[in-house]
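Of the protein chains in this complex, all but one are displayed in their positions.
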Amino acid sequence: MKNSDPNDPPWDKTRALLREHLTAPPLPHPDFINSQVLETIRREGNPRPSAPLFPLRWLAWGGGTALGTAALLTAFFLPHDLSRHEDGFISHVLEARAESPQLSVTSFRAPDDRGVVLWVEGSEFIPANESVQ
Amino acid sequence: MKRAVLILISLSVWATAVRADGDRIWSALVLATKEDPEKPVPESLTEMAPVIQKVFGFTSLYLLGEKKRNLVSGGEEWLVPSREFFFKVQCLSRQETAYNLRIELYRGEKLLLTTAVKLARGAPLYIRGPRWGEGQLIFLFEVQ
Partner (left out) sequence: MGDDLSSVDETGCLARAREGDTSAFGDLITLHRGKIHMHIFYMVRNEEDALDLTQDTFIRAWRSLARFDGRASFSSWLFRIATNAAIDLCRKRKSRPQTEVELGPMKIDAASRTTPSPAEVPGAGLDRAEIKRRIEGAFAQLSPEHRAVVVLKEVEDCSYEEIARRLGCSPGTVMSRLFYARKKLQTLLADLHEEF
């Protein structure tokens, strides 16, 4: 992936401004951070960070129960009839607006309700030698 | 024992995720032409190809770019299937099997089109774009 920025003079100027004026103050009293953090850790009892929260068998029982519950919920509540003709499976265009006076937009359903179409007229023709990618 | 526990936990997470907000919005930029009816259809366009042929009259499809993003109710995403054309998508709300989306189509810095659409899973949005050379650009949106 390219790391180079787009060849865009206005952005170069903006970037220069950001680099010059967007600054962060130095960390005041850096050792204070260390002492505060370590004090908090000690106050919390300095638990070993690698200590497991739950014993293994608890995890096993928990996982098994979760799986069983999920399977029951899926079986009872997941809709089985995914008929395309129910309203919940049909797309609608609620509103469509062209942002240019040259363009006009109309909408209609695709055949067999297999989607919805926005038909835009008046778009500028793009010559084949111009990139769109 | 550890491995068995991990497998159990992974399966339970997957099972509950079936009903969670795991949908994604997929967008694509397609070039449609009438050049070669025998040209194989790109895999991600297989289901849409018959609709494109019926509605737009084109038989050959070239996938110029595609992007997929997670859909979160109340969230906003930019989909950039190409450097020239891209979308800003706001997820306004979610229903059982559909999403209310506000979609803005940009070309470069220029806003071309704004639409509010209820987009159901498996019922894509097709947007007729500009002509490009001998073909037609079509923008596609689908909740997957």
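When the chains are written out, they are named A and B in that same order, and each has its own residue count from 1.
We take it that a residue touches a chain if its C-beta (ideal position, glycine included) is under 8 Å from a C-beta of that chain, and two chains touch if they have at least 3 such contacts.
Here the structure is a predicted model, which is why all the values come from computation and not from measurement.
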Original post:
Where the complex has a chain not shown, which of B:49, B:79 or B:103 is the residue touching it?
Top reply: B:79
Subject >> Residues from chain A at the interface with the omitted partner, ascending >> reply: 1, 3, 10-11, 13-15, 17-19, 21-22, 24-28, 30-31, 33-34, 36-38, 40-42, 46-52
**OP:** For the chain that got dropped from the picture, name the residues of chain B it touches.
**Re:** 67, 69, 77-80, 86, 88, 109
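Here, only the chains that are shown with their structure count from here on.
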Subject >> Euclidean distance of C-alpha centroids - chain A vs chain B, Å >> reply: 14
Subject >> Residue numbers on chain A that touch chain B, as the complex places them >> reply: 56, 59-60, 62-64, 66-67, 69-71, 73-74, 77-78, 84, 88-100, 103, 105, 110-111, 113-120, 123-128, 130-133
**OP:** Flag every residue of chain B that touches chain A in the complex, lowest number first.
**Re:** 1-2, 4-5, 8-9, 11-13, 15-16, 18-19, 29, 48, 51, 54-55, 64-65, 82-85, 95-98, 100, 110-134, 137
